[in-house]
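Structure incoming, see below.
The other protein chains are all here in position, but one chain of the complex has been omitted.
Read from first to last, the chains carry the letters A, B and C; within each, the first residue is number 1.
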Amino acid sequence: MIILAIALIVLGLFFFFGTSIGILRLPDFYSRAHAAGKADTLSTILIILGCALFHLHQAHYDLASFHVMAKLFVIIGFVFIGSPTATHAIMDAASAAGVEHWQKKKDKK
Amino acid sequence: MIGFFSGVGIFLLLNIILVFIRALKGPTVIDRLLSINVIGTKCINLIIIAGIIFNRLDMFVDIAIGYGLLNYIAAVATAKFYHHNKTLVPPSGDLS
Amino acid sequence: MEFIINYFNYIIVVIIMMIGLWGMLALSNLVKKLISMAIFQTGIILFYISMGAKIDSSIPIIKQAYDEHHHPIHQVINNADYANPLTQILMLTAIVVGVATLGLGLALTQKVYSEHKSLNEDEILESLS
Partner (left out) sequence: MIFGLDALSLVLILICAILALYIKDLMGSVIVFGAYSFLMCVVWTCNAAVDVAFTEAAVGAGVGTVFLVSTIYNTRRVDTYRKNRVLKQLFMFLVVCVVGSILLKTITDLPHWGDAQAPANTHVSAYFLENSIADTHVPNVVTSVLADYRGFDTMFETCVVFVAFIAIFALLRTRKIPAKDLTPPHTPVDSLIIKVASHLMIPFMQLFALYVVAHGHYSPGGGFQGGVILGASLILLAISYDFERALEYLNEKKIILFVALGVLIYAGIGVICFFLGGNFLDYSVLSKILPATDTIMARSHAMLGVEVGVALTVMVSMYGIYLCLSSNGRMDKGI
């Protein structure tokens, strides 16, 4: 169980590393939002899952730890609704405000 | 195990610094908003990890639920602001 | 080096307060002045919370053991095991009051803007004279 928890957390950290590199390096706003919207939500969910499993193991599977785990699942649900909504709102605003798409042209400086 | 979770927390914060560089550079305001939104989501993880390090996770989940619920209000409000004034670059004056 | 580790939070408090004070004194935009005021306020809150922190202490919620009739079992509570609750409650109310007063400042700013059509301190002073 503890190995599974650590594996989930490390996987989440890997995805978050990808997110931060993507936000830092991708060329235009829309591709950055793509990195932020998907990988970020996934990494958050993975890390929370790992923490839930670790807590379950640490508390020897008693009733209170299942209560905590249910709460952690509630957080996962909220992040799953909230984070993509926020990204959608930001993207919508950007497209309304007229942010230009990136094009693979060198001559446009 | 506390060492492992401290390492996870510090790794998350270092990554937040990477994200923060985008907020620092951010050619437009909306890039800043995007990276700040990511930082807000990551704070949920940091709080849960702090709870595990303190060994009182049952007390810290409530804060994390609060964050998970409220995190997107600021993004929605700011996005609505840009729907009304449809300019990213203010009419007079520079960004920097 | 030892000085930095022992007083790290307090040094940050001083720097945050310096940034906030500088912003309030030197910047001309009224909204930025209010943001600097909020930064200054968090400096003070950080000072109080750092005073209440204890090494190897837990959060100030007592781990209560109960017997089978749900009556609390009497236990000896060691002061050094829990963080200081007093500084925390002082600052908890200060945050909520701080956001209410920030709203008041913003309302005044909006009123000033509707009079003078500007948020700049210098421009407002010129239009007053």
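Keep this in mind: a contact is a pair of C-beta atoms (placed from the backbone, for glycine too) under 8 Å apart; a residue touches a chain by one contact, two chains touch by 3 or more.
These numbers come from a predicted model, not from an experiment.
Undergrad: So which of the visible chains would the left-out chain be touching?
TA: The chain that is not shown is in contact with A, B, C.
Undergrad: Which chain A residues would touch the chain omitted from the figure, given the whole complex?
TA: These residues of chain A touch the chain that is not shown: 78, 81-82, 85, 88-89, 92.
Undergrad: Of the residues in chain B, which ones touch the absent chain?
TA: Where chain B meets the chain not shown: residues 6, 9-10, 13-14, 16-17, 20, 23-24, 26, 29, 32-33, 36, 39-40, 43, 46-47, 50-51, 53-54, 58-60, 62-63, 65-67, 69-74, 76-78, 80-81, 83-85, 90-96.
Undergrad: Tell me where the left-out chain touches chain C, residue by residue.
TA: 3, 6-23, 25-29, 31-32, 34-36, 38-39, 42, 45-46, 49-55, 57-64, 72, 74, 77, 79-80, 82-93, 95-97, 99-104, 106-111, 113-114, 118-120, 122-123
Everything that follows uses one rule, which is that only the chains that are shown with their structure count from here on.
Undergrad: Distance between chain B and chain C based on Cα centroids, please, to the nearest Å.
TA: Chain centroid spacing, chain B to chain C, equals 19 Å.
Undergrad: Counting in whole Å, what is the centre-to-centre distance of chain A and chain B, each centre being its mean C-alpha position?
TA: A distance of 11 Å separates the two centres.
Undergrad: On chain A, where are the residues touching two or more other chains?
TA: In chain A, nothing touches at least two other chains.
Undergrad: Do you know which chain B residues sit against two or more other chains?
TA: 55
Undergrad: Touching chain C in the complex: which residues of chain B?
TA: Contacts found on chain B: 54-56, 59.
Undergrad: Mind pulling up the chain C residues that touch chain B in the complex?
TA: It comes out as residues 58-59, 61.
Undergrad: Would you mind writing out the residues of chain B in touch with chain A in their complex?
TA: Counting only chain B, the residues touching chain A are 1, 4, 8, 11-12, 15-16, 18-19, 21-22, 28, 30-31, 33-35, 37-38, 41-42, 44-45, 48-49, 52, 55, 57-58, 61-62, 64-65, 68-69, 71-72, 75-76, 78-83, 86-88.
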